[in-house]
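Each chain you see keeps its place in the complex, though not every chain is here.
Read from first to last, the chains carry the letters A and B; within each, the first residue is number 1.
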Amino acid sequence: MSSTDLFPGAPEHHVTPSVPEPTPEEAGALEDLYANFGRANLIPLWTEIADLMPMVPTPKAVPHVWAWNSLYPLAERAGELVPVGRGGERRAIALANPGLGGTPYATPTLWAAIQYLGGRETAPEHRHSQNAFRFVVEGEGVWTVVNGDPVAMRRGDFLLTPGWNFHGHHNDTDQPMAWIDGLDIPLVHYLDTGFFEYGTERVTDEATPDVSRSERLWAYPGLRPLSGLGRTVNSPIAAYRWEYTDAALRQQLLLEDEGQPATVSQGHAAVRFSNPTTGGDVMPTIRAQFHRLRAGTSTSPLREVGSSVWQVFEGRGEVVLDGVTTAVEKGDLFVVPSWCRWSLNAESEFDLFHFSDAPLVERLHFDRSFAEGDGR
Amino acid sequence: MSSTDLFPGAPEHHVTPSVPEPTPEEAGALEDLYANFGRANLIPLWTEIADLMPMVPTPKAVPHVWAWNSLYPLAERAGELVPVGRGGERRAIALANPGLGGTPYATPTLWAAIQYLGGRETAPEHRHSQNAFRFVVEGEGVWTVVNGDPVAMRRGDFLLTPGWNFHGHHNDTDQPMAWIDGLDIPLVHYLDTGFFEYGTERVTDEATPDVSRSERLWAYPGLRPLSGLGRTVNSPIAAYRWEYTDAALRQQLLLEDEGQPATVSQGHAAVRFSNPTTGGDVMPTIRAQFHRLRAGTSTSPLREVGSSVWQVFEGRGEVVLDGVTTAVEKGDLFVVPSWCRWSLNAESEFDLFHFSDAPLVERLHFDRSFAEGDGR
């Protein structure tokens, strides 16, 4: 599909100015001018406008799929060869979008990595401006300690480490564990807004409770402690447990079966992880959601401003990105650049975790989407 | 305590203007003037200011306690003598504050009533601008049907019927059931903002599910359905179940035992019922909270702008209202007028439900409180 489909009658690309061929004299004068521009640290708009201000978003980031079964063995191998500790800080291996010139960025704004922690290992405490979360596609046994609160990590859990909270991880078992880290590292790097500080070598609390203190205080439907009534920038819930996510999705589909409004579209249940003190996103720069498609369901093709990363949690299906269809299964990750046309087809019941830079795009009022009527 | 304690050095009452005694001629002229004022529908400020604009709030509403064991039998007797149905609408019996001149108002802004529904009875559907909730101190067997969604009522549950939602109640058992209704009827009457409309004679859905559709869609910690992402004026959660309230309070006290910040003050756990789409109060005119005091705990005396109603849910203790101490136990209700000095003493573990007009007071920026350092 071309941009002319989006703006009928509009040119797809910037038009070339119809300027008469310069005389040699004129060409020389122009060459001098441009050289003077360069010396004065100036660049004209008129030669750059097509790249700078395209008719529709034309990201350098490309759609891409990473298979879990190639990703995980490499993380395992890193576990054998690379120690984890102060300086390197984390045994995390980032998805590097092939279009982004060798940077370890999944999209221009989002970092997505597999982090691997061997049995009995500890990733030392530190804090940084960057907002982070963990999502666990399989395994357990690690506690992430956030501001001194040990938070168990288990399959299906979504765990928060908002900016400037000290945090470390320790594996309380003899088995390795791997999970997905999501952060706004590229955005913070781009904006030059990042600070970083070291904490302790070992986690500050090595207890291994089933439930974190954060959850004991905050993780109830619609209840707020009187000791914490303000609006907080980040969600105070450290862990969004799979049992609730699963139940919410299951109930949406059951309600749909009963003819009640509940799903986002036919056969498509979805929840957003939210900050109970505001109803908004869990952190200012990252939105996180969970989707469940019934077997046989396809979503309508959609283009959206902003970029996102998906991970298949369970089931099998296909993702279609700008016309290219790829089969995906448990653990596979893929990125959807801005304005990329995407849709999903569920072969089995199909569960997907999803995070994006939508809060940023919406706060700046750049949000825009385009849903096609047909499946072209 | 006098207002001079609040504003040291300030007069407690308006001063009397030191005006020379009028001559008979002057007195007559003044009398004529006031008569002319009356004829012209005018009233001077200077003769009324002490009543109109007192130095501190001087409510007509008085502190008062209603005993459940005298309240309940009267409701039961009403169940024998008074039918429930269209026109009368509800078998609800309101707390009438002795200071409010025979109006059925617990406080100037709040209505609190015991509602009684006999076995197999139905209270017909209607809707109104007034915001309402139910709180269940004992019993079960009634379903309140809110916008067609049947919501089971059970001990400890807090249930919402925000303004302009059709609702009725039906008792699916042979046993009567009673509960507390809280509404903003006095406020709506005062502001002349109320509309009322009849619905069906029978409830629109007579099913008796354990869990309402609202809860299935909304009652998860921090999860929002993608089909409902806007900010709503009222909480979409129809029922705040006792199991969560109880767990939240219990965990706060356990966290306190562990030396963690969690309670509102030593031995005093408390939660606020909140709207998950905003983090704010469940409805614009009513705040609802639940408190648990450890046995032996006393709260510090406090004066607050705005009025509230409390009901003892479980346990025994005392309430001290403007210096008068009253022993209270399960089911007893009491009102705290604006700026009344109140405190609680817990004999046993002491659970109390509490609602107030605080959202209104805060939205108008009239909120103000005064905590005394000592227990005078």
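Keep in mind that, in the parts below, a residue touches a chain if its C-beta (ideal position, glycine included) is under 8 Å from a C-beta of that chain, and two chains touch if they have at least 3 such contacts.
As the structure is a prediction and not an experimental result, all values here were calculated from the model.
Counting all copies of the one sequence in the full complex of this file gives 4, of which 2 are shown in place.
Just so we're on the same page, only the chains that are shown with their structure count from here on.
With centres taken as mean Cα positions, subunit B sits 44 Å from subunit A.
Residue ranges on subunit A touching subunit B, taken from their complex, read 213, 215-227, 229, 231, 235, 237, 240, 244-245, 247-248, 251-252, 254-255, 258, 260-264, 270-279, 282, 289.
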